[in-house]
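Then we have chain A:
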Amino acid sequence: MAKIKTLADLKKMKEDLRSKVDLREKADSPESYVQIKVGMATSGIASGAKEIMDFLIEALEKRNIEAVVTQTGDMGYCFAEPTIEVKKPGEEPIVFGYVDTEKADEIIEKYIKLGELVEGIIPVNYQVIDEDK
Partner candidate 1 sequence: MSSIKVKLKEQDLNKIKEICKSFNNEEGELINVLHKTQEHFGYLPAEIQEVVAQELNMSVAKVYGVVTFYSFFTMLPKGKFPISICTGTACYVRGADNVLQEFKRQLGIEVGETSEDGKYSLSCLRCVGACGLAPVVLVGDKTYGRVSAEGVKEILAEYQDK
Partner candidate 2 sequence: MTKYKMYLLVCGGTGCRASASDSIVENLKQELETKGLQDEVQVLMTGCFGFCEKGPIVKVQPDNTFYTQVKPEDCAEIIEEHIVKGRKVNRLLYEDPENKKHIEDSKHMNFYKKQIRIALRNCGFIDPENVDEYIARDGYSALGKCLSELTPKDVVDQIKESGLRGRGGGGFPTGLKWEIAAKNEADQKYVVCNADEGDPGAFMDRSILEGDPHAVLEAMAICGYSMGATKGLIYIRAEYPLAIKRLKIALEQAREYGLLGTDILGTGFEFDIEIRYGAGAFVCGEETSLIHSMEGLRGEPTIKPPYPAEKGYLGKPTNVNNVETYANITAIINKGANWFNKIGTEKSKGTKVFALAGKINNVGLIEVPMGTTLREVIFEIGGGIKDGKKFKAVQTGGPSGGCLTEKHLDTPIDFDNLLAAGSMMGSGGMIVMDEDNCMVATAKFYLDFTVEESCGKCSPCRIGNKRLYELLDRITQGKAEMEDLQRLRNMCYVIKDTSLCGLGQTSPNPILSTLDNFWDEYVAHITDHKCPAGQCKDLMKYEVVEENCVGCTACARVCPVGAISGDKKQTHYIDPAICIKCGACEERCKFDAIIVK
Partner candidate 3 sequence: MEKVKLTIDDKLIEVEKGTTIHKAAKELGIDIPVLCYMNLEDLGIENKPGGCRICVVEVEGRNNLAPSCSTNVQEGMVVHTHTMRVINARRTVMEFILSDHPKDCLTCAKSGNCELQDMAVKLGVREIPGQEYAEMSEYKMDFSPSIIRDLDKCIMCRRCEMMCNEFQTVGALSAFNRGFESAVGPAFEMDLEYSTCTYCGQCVAVCPTGALTEKDHTRDVINALSDPTKTVVVQTAPAVRAALGEEFGLEAGTSVTGEMVAALRRLGFDHVFDTDFAADLTIMEEGTELLGRLTAHLNGDKDVKLPILTSCCPAWVNFFEHNFPEMKDIPSSARSPQQMFGSIAKTYFADKINVKREDLVVVSIMPCLAKKYEAQRDEFKVDGNPDVDFSISTRELAHLIKAANLDLNTLPKEDFDKPLGESSGAAVIFGVTGGVIEAAVRTAYEIQTSKKLEKIDFEELRGIDGIRKATVDFDGIPINIGIAHGLGNARKMLEDIKAGKSEFHAIEIMACPGGCIGGGGQPIHHGDSSILKARTKAIYAEDAGKPIRKSHENPYIIKLYEEFLGKPMSEKAHHLLHTGYFDKSNKIEIS
């Protein structure tokens, strides 16, 4: 290990190392970040959810969007797999279905960045009905 010679070196080093704890820090107060949950049940993995998750993490970071991407079990929308739930700070969560990388990119660019709606939203009341079953 090389010695840290100045305060500026220390600060730079801190920036480089940030990613190490970044995710954990965000998880401590996720409400202040964009939270994305990727449905990753058995069907999720088969339908490419893991790929989506990897893509989202990389794409968000590239665009400097502070977000927490987590996985979740079967969301109950098997028909629309892969699904992701996006919750922007202070807003209600929205669930998207049939998400592929292209779709994911669109969600980031339009919904997350600009707040525009994107096709493929699964109505929340659907969930209610689903739960009632």
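Candidate entries met the following condition: all candidates are chains of the complex that A comes from, given by their letters.
Quick note on the criterion: contacts are C-beta pairs under 8 Å (C-beta built on N, C-alpha and C of every residue); 3 or more make two chains touch, one makes a residue touch a chain; residues count from 1.
All values reported here derive from a predicted model rather than from experimental measurement.
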Neighbour of chain A by the touch rule, complex-wide, chosen among 1, 2 or 3: 2
Chain A residues touching candidate 2 - in the complex, by the definition given at the top: 1-7, 9-11, 13-14, 17-28, 30, 38-42, 44-45, 49, 53-54, 57, 61, 68-74
